[in-house]
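Other chains of the complex are left out, but the ones given are in their true place.
Should a chain be cited, it is by its letter among A and B, assigned in written order, with residues numbered from 1 in that chain.
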Amino acid sequence: MSGELRKLLVIVTESSLERNLVRDFMEWGVTGYTITDARGKGSRGIRDAGWDVSANIRIEIICNLDVARRVMTQIRQKYYANYAMVSYLTDVEVLRSEKF
Amino acid sequence: MDPVVLFFLLGLLAGLAKAEIRMPSAIYEFLSALLLITIGLKGGVELAKQDVWQILPQVLAVILMGISLPLIAFPVLRWAGRFTRADSASIAAHYGSVSVATYAVAVAYLARENIAFEEYMAVFMVVLEMPAIVVGVLLAKGISRRTEWRALSHEVFLGKSIVLLVGGLLIGWISGPEGMVPLQPFFFDLFKGVLALFLLEMGLIASGQVGSLRRYGVFLISFGIAMPLFSSVIGAVLGAWLGLSLGGIVMLATLAASASYIAVPAAVRISIPEANPTLSLSASLGVTFPFNVIIGIALYHKMAVWLVQQGVGS
């Protein structure tokens, strides 16, 4: 249990951004991520995943504080104004901490 | 009324009544891919029978139409509709492009009326799908360096619908009529049933647009009806002038009148991010698609008959 602390960054956004975000992640130093399909509601209305255009994805990134900060700043600048997007950060304890 | 249109109405009513009959999106994507491939295959088989060089002028004329329509729609949206530049460009791109499902309903309509048409017109659909997107992006941004042309051209040339349609065309073309025989039961015999189910889903999705239509109001609804009427005239006259058959004129009018709701939304969402996707989709899906499917195609048929009687074209 000699776990170390890392950050977990979660982003919920439009699935049409998946391709672009994944490309961005590489640039921003993200080494791994996990994506699940989602639906939901927020300030931009209901997104019910009935078809492509209205589907969401939920992205999880385990990383150090630096990377988390960079990603959050960048997505805010690049995507927040025009896309349905929500993100939050929390602390997690990981094994194999060299991976993140 | 054609049963496939009844399926659309069923979906529409069920959606409005908030009945939860939606099929999983995997099925929707499957049916959509089937329609695209089938239309491509049919077009390819016909293409194999044609002298391709002879069609080329027609194709160029149709591309020109695809460039003109959004250029006409844009100022109307911008000044009469008072939409932002981005929104006007986005909506214009949707209406310059085409809808596969509308094309498919027109195919079913003509089959029912026993009217032949030039099936190689699937090629027209391909060349109509793309230019409007490029025009839309140019309208929104000018020829700015900030446009990610690489990303855009990826969306335009490698979008799902283009690849499946063109792929189907090429396979149909290479294989020719005999090569298609064993594929007949799956792709061709099932066509109308697949279309029926797809329209059921489309009805559900269209019903979901009512809320935003209420919000964005009268102009969008009027535009969603007036624009296809206008475009259909352009399409029909062009068809007559190109010497297409009666069925061909109806199809070109329908193509012109139809508005995209798959390829364009995806490309525009990435290339014109400031545009509000709800606006263009509620017009295209919530107004124009139902209009074309329920009333429009029959109207374009009447117009084509009239044109042919006038001896326009040939």
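Going forward, a contact is a pair of C-beta atoms (placed from the backbone, for glycine too) under 8 Å apart; a residue touches a chain by one contact, two chains touch by 3 or more.
Computed from a prediction, not measured in an experiment: that's the story for all the values here.
Asks: Using the labels shown, and knowing each kind appears once here, what does the complete complex look like as a formula?
Replies: Whole-complex stoichiometry, label by label: A x3, B x3.
Note that in this section only the chains that are shown with their structure count from here on.
Asks: Using mean CA coordinates as chain centres, what's the subunit A-subunit B distance in Å?
Replies: 34
Asks: Across the complex, what residues on subunit A touch subunit B?
Replies: 14, 16, 20, 45, 48-53, 55, 79, 81-83
Asks: Which positions of subunit B touch subunit A when the two form their complex?
Replies: For subunit B paired with subunit A, touching residues are 22, 25, 28-29, 151, 201, 204-205, 208, 212, 262, 265-266, 269-270, 273-274, 277-278, 281.
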